[in-house]
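Starting off with a structure, shown below.
With one protein chain held back, the other chains of the complex are shown just where they sit.
Every chain is named by a letter (A and B) in the order it is written, and numbering of its residues begins at 1.
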Amino acid sequence: MSKRIDIQKTYKLFIDGKFPRTESGRYIKWVDSKESTIVNICRGSRKDFRNAMVAARKASGSWENRTAYNRAQILYRIGEMLEGRRDQFMAELTLQGLSKKQAENEIDQSIDRLIYYAGWADKYQQVFSRVNPVSLPYFNFTVPEPTGVVAAIAPEDTSLLGLVSIIAPVIAGGNTIVILASESHPLCSITFAEVLHTSDVPAGVVNILTGYRSELIEHFSSHMDVNAILYCGDDTEHKTLVETNAALNVKRVIQFPKQNWSQNQHQSPYHIMKSQETKTTWHPIGV
Amino acid sequence: MSSTFATPIDQIGVKERVSRLFSRSIKKESKVQALHLALSMIDLTTLEGKDSPGKVTQLCYKASHLHDSFPGLPNVAAICVYPTMVPVAKKALKGTGINLASVATAFPSGMADLQAKLDEVTSVVDAGADEVDMVISRGKFLRGEYQYVSDEIAKVKEACGNAHLKVILETGELATLDNVRLASDIAMEAGADFIKTSTGKVSPAATPPVVLTMLEAIRDFQAKTGKKIGMKPAGGISTAKQAIQYLVMIKETLGDDWLSPNLFRFGASSLANDILMQILKQSTGNYQSKDYFSID
Partner (left out) sequence: MSKTIKWEYSPAPEGTGHIELKKQYELFIDGKFVPPKSGKYFKTINPSNEKTISKVAEADQSDVNHAVASAKKAYDKTWSKMLPKERGKYIFRIARLLQERAREFSVIETMDGGKPIRESRDVDIPLASAHFFYHAGWADKLEYAFPGRQAKPVGVAGQIIPWNFPLLMASWKLAPALATGNTVVLKPAETTPLTAMKLAEIIQEADLPPGVVNIVTGAGETGKSLVNHPDVNKIAFTGSTEVGKYIMKAVAGSGKKYTLELGGKAANIIFEDAAIDQAVEGIIDAIFFNQGHVCCAGSRLYVQEGVADEVISKLRKRMETLIVGDPLDKNTDIGAINSKMQLKKIKSYVKLGSEEGGSIYQSSCPLPKKGFWHAPTIFTDVSQSNRIVQEEIFGPVLAIQTFRTVDEVIAKANNSPYGLSGGVWTDKGSKIFKVTRDIRAGVIWANTFNKFDPASPFGGYKESGVGSEGGIEGLSGYVNLV
């Protein structure tokens, strides 16, 4: 009897709820530290980003206008689905160099973080809305509203927890997102896309690309339809580039330094507020 | 007539417009001119249960002799009295050119049947009233019986013959500006020559937002029909300053055509004296004392 041949996974992009290959046909060879596994990762292009942006913009209005309760349930559902796929993430995280214990921790925390933000999705508005006592016969109130489409460069190190910690507050707040996965640890990012795909997340709300930071950061930050550019990392050149390009259409700039995402201080409703605008409405009080 | 007739009115917006109009600063020559004009627009009014022929006669005398030591003053526009005083007033006003107005239609409540109201109108017109100030049936209006209100006005108008009809909405009982607007529209459609805010017996009487709302109704009615309807705020207007503020409101809402007693009146009893005091202050430079102006 001959030995059974393994079926190897093809890691593709996640755009508009589908898993296309990069339109560019380019790939990045990814090898684990023991050189036991070789994977071809899509080398996402400017055009892939463009397509992802179209999807994210299209999804933006209806996602924003879903009830907060519904968004909360979908975030919770992502957590449930991640829980159900533990083994796959264990395998990939260990392949990416984590110990079994570390990998287990990261999965636990990623699930917990999703549950944390699922709980915030229908509460941050209450905490950060106000009725303002203006000195005129008007009812005046301020509410947070999603900024729109966020283009994000994910944390490089904690490939699952970092990714989740960025995506969850952005979509909990009603935004859609195009995110560039960790360049050095890309595997579980695409597997996470499969989780999203099976979690009732509408197509286009989350779009995940793989590829080179140095190539794509220019496009992420200069695209005129991006409302906020989110950058994780400490590269001074990248930070300056992001902030400079943000000026093109006055993007909101959100930055996180390299940090240990497992710490509790890195989950907060203030993270949701970073991708929120402030809307104030006036109306007369009369008969 | 249904409520789709109504034009919505935003109370706060009206108040803001009023305060902007009232912030106009009327000084020097424009003030003197305004004071004379306001004086000529007064319906000098006495509407009290204790009115006597003597008081009415005195009032009529005063109407044409506002201040004998100060020449060049205009007369007031009209004298406004209860129906029983019409013959007395008619006699006293003879030859003065001052109009005689009488309230009618069971003033101030309007709580009488239609025929009684019409009879009253006919009798004051027969007795020589040039103008009739009727009240609308507020109870019917508030119950949504707009057609009744409209028909009643039309019949009173018919009974008036050549006399001018002023329709009192009693805005203090209508409660909202939406109602004031609707009642104004109904009254004008039904044939009012003037629309008037109040009887003076209900508080609040003429308020600036109510007057502005009625002026805007008049302006829109003219745009639609070409007819110019007059306006009469009544009650609570006792100072020259208020009168001038209303003149500003008329000028900027309806235009100069309405700056005439033909189309604008103040229903007031003590306003005339305050205006006289202001006119004397403007010409002498000294602030005046009430002791120098006869009360009726």
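Note that in this section a residue touches a chain if its C-beta (ideal position, glycine included) is under 8 Å from a C-beta of that chain, and two chains touch if they have at least 3 such contacts.
Keep in mind that what you see is a predicted model, and the values were worked out from it rather than measured.
*Asks:* Please identify, in ascending order, the residues of chain A that touch the omitted chain?
*Replies:* Residue positions of chain A that touch the missing chain: 127, 130, 132-136, 138, 140, 142, 147-148, 227, 236, 239-244, 246-250, 252, 268, 270, 277-284.
*Asks:* Just the residue numbers, please: which parts of chain B touch the chain that's not shown?
*Replies:* Its contact residues with the unshown chain are 7-10, 12-14, 16-17, 23-31, 33-34, 37, 40, 74, 77, 216, 223, 247, 251-252, 256-257, 259-262.
Everything that follows uses one rule, which is that only the chains that are shown with their structure count from here on.
*Asks:* Let me have the rounded angstrom distance from the C-alpha centre of chain A over to the C-alpha centre of chain B, please.
*Replies:* That gives a centre separation of 70 Å.
*Asks:* Taking the touch rule as given, give the residues of chain A at its contact with chain B in the complex, in rising order.
*Replies:* 137-138, 284-287
*Asks:* Which positions of chain B touch chain A when the two form their complex?
*Replies:* 10-13, 15, 175-177
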